[in-house]
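Of the protein chains in this complex, all but one are displayed in their positions.
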Amino acid sequence: MSTTTTGQGNANRTRNLALIVIGTLIVLATYLYLVIAQPTELADNASAPAGLIAMAGYLVGAVLIAAGSIHRLSTVTIAMVPVAIALNIVVGQLVVVLALPVYLDSIGTVLISVLAGPAAGVVTGILTNVIWGLILSPSVLPFAVVQVVIGLMAGYAARYGMFRRVWLAPIAGAVTGVVAAMISAPIAAFVFGGVTAPGTGALVGMFQAWGNSLLASTTFQGLLSDPLDKLLSFTVVVLILTALPSRFLQRFPFVREYRVFRRPGVKAA
Amino acid sequence: MSTTLYVERVSPVHRLNPVTKLVALLCLLVVVFAIAQWWVGVGVLLLVIVPAAVASGCGGVLAGFALRLLLPVLAMLVLVQGLTYPGGQTVLWEWGPLALTTEGLLFAATIGARLACLVCASVLLVLTTHPGELMSALTEKGLSPKFSYIISSTLQLIPSFRDRADSILLAQQARGLAVPRNPLRRLGVLMPLLGPLVLGMFTDVEERSTAMEARGFGSTARRTSLVPVPDTTAQRVARWVMPALAAVAIVAPFVWGSR
Partner (left out) sequence: MTDQGFVVLDDVTYAYPDADRPVLHGVRLEIAAGSITGVVGASGAGKTTLAKLISGFIPQVDGGDLTGTVSVGGRDLAELSLVEAVGQVGLVIQNPFNQISGAKYTVREEIAFGLENVGTPRAEMAKRVDDVARLLRITDLLDRSPYALSGGQMQLVAIASMLVLRTPVLVMDEPTSQLDPAGTRLVFDVLNTLEEAGLTVIVFEHKQELLQAYADRLLVLAGGRIVADGDPTTVLADDHTEEWGIGATRFTRAARIARDRGLLNGGVLPVSFEQAVETFGGPR
């Protein structure tokens, strides 16, 4: 529904793509620097501050990816994003009420990524953390990049057919969870000192007592919970969506264009 | 109907331009995260955040939030890093694999002070800034109106969404579906709840987007805003000075450290 002329449209598209690529590179560079340089935080003051680099690198990267993504969204998709964010937050809180041992705070992100593509997932992801910060607790803000990565990965998983069969989605979910755990580990380590919540903190302490570094410990802790959590989230989403009428699903251009679901009665060419 | 933590008061902090507060928050975080000394965080907390909170008239509310959000995490932090910090050398007390070290306690204090700053400063921003004004101010500074639309609209949507989830949950319980004890089965309770929620929320989306387009949402014109956001020259200057100070804080450890 772009109303810009073609020349301008192309220039904008190039700029948006550049923003996404640069943002992704910054996120990866931040992660690699923190893993390879293994800053030890207090040991010597001359080293670059790990917490600051983790926060700033991820924040700048996430913001660039989101800025490049938002202009790709049609007005219909923009109108869907608040619903997806609300779903993330309300289900995330419901899970706490039901005392389930998982987060399930990215169901909306996965859902919109599958229906409207990775760009929609990215915007939903980053804004979920912004809004969570505004209404519940600001300590989730440094983790915004993780939701962005989940949106990207879920969107591409859908694009490449991982939602065509019910049993493929959990695999995509588990892989996304592994990446999410790795990306979030430096934040948990260098910003939160390994303690984002009492339960996870105890696990990190256990890994450290066994002789692991801080970053390794938060990575292990993440690997214990994130893959399972994202596996469940992806499974929940694929179950919800396959239960919905096909007519509803086929209304979304992304779903039609990339044949995200198997169309009943339509044989693949 | 505002779902954020915003508390309406008349105070000098409330009157500040939201962008000034946001820049202050970011610069403050840069300072406490750039210098790895526990007293920096404590200093910022006591000398900047607490006076600002008192001036805003939201001190009590902030203290309540801070204690609820921070206390469990801080206690755990001291316990975990005090006892298991990998870089610990000066052992004060030892028991099996656990060793209470000075380095660990210092690390916990530094991180703890930073977290206290992060949580208190950002909660204070939210407490003293109306979300609508925050969005207008950011849009004025060039934030895509699509972002501000999504944020404002989500904030208004969440209460009704919660009500809908609650009513579906109640309806399920009325049909005799008690919450089971097994966590996996409890997840099963969630499923029939989500289907109707998703379908219901997404059905109006096309009509809503038509209405938005009819009101020029797709326009590429530079947005204007009906309600002016207050700003002063002093604040405009401050928005340049604060980042400069933050930059000094980034460089300072290298200068000291090399001596």
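Worth a mention:
Letters A and B name the chains as they come in the text, with residue numbers starting at 1 for each one.
Rule of thumb we're sticking to: a residue touches a chain if its C-beta (ideal position, glycine included) is under 8 Å from a C-beta of that chain, and two chains touch if they have at least 3 such contacts.
Bear in mind the structure is a predicted one, so any value in this text is a computation, not a measurement.
Listed here are the chain B residues that touch the chain not shown: 1-2, 130, 132, 145, 148-149, 152-153, 156-157, 204, 207-208, 210-228.
Note that in this section only the chains that are shown with their structure count from here on.
In the complex of the two chains, the chain B residues touching chain A come out as 3-5, 29-30, 33-36, 69, 72-73, 75-77, 79-81, 83-87, 97-98, 103, 106-108, 110-112, 114-115, 118-119, 122-123, 126, 131, 144, 146-147, 149-151, 153-155, 157-158, 161-162, 165, 169, 179, 183, 186-187, 189-191, 194-195, 197-199, 201-202, 205-206, 208-209, 212-213, 217-218, 220, 250, 253-254, 256-258.
Contacts from chain A toward chain B in the complex involve residues 1, 3-4, 40-46, 49, 51-52, 55-56, 66-67, 70-71, 73-76, 78-83, 85-87, 89-91, 94-95, 98-102, 104, 107, 111, 123, 127, 130-131, 133-135, 137-139, 141-142, 191-198, 201-202, 204-206, 208-214, 232, 236, 239-240, 243-244, 248, 251.
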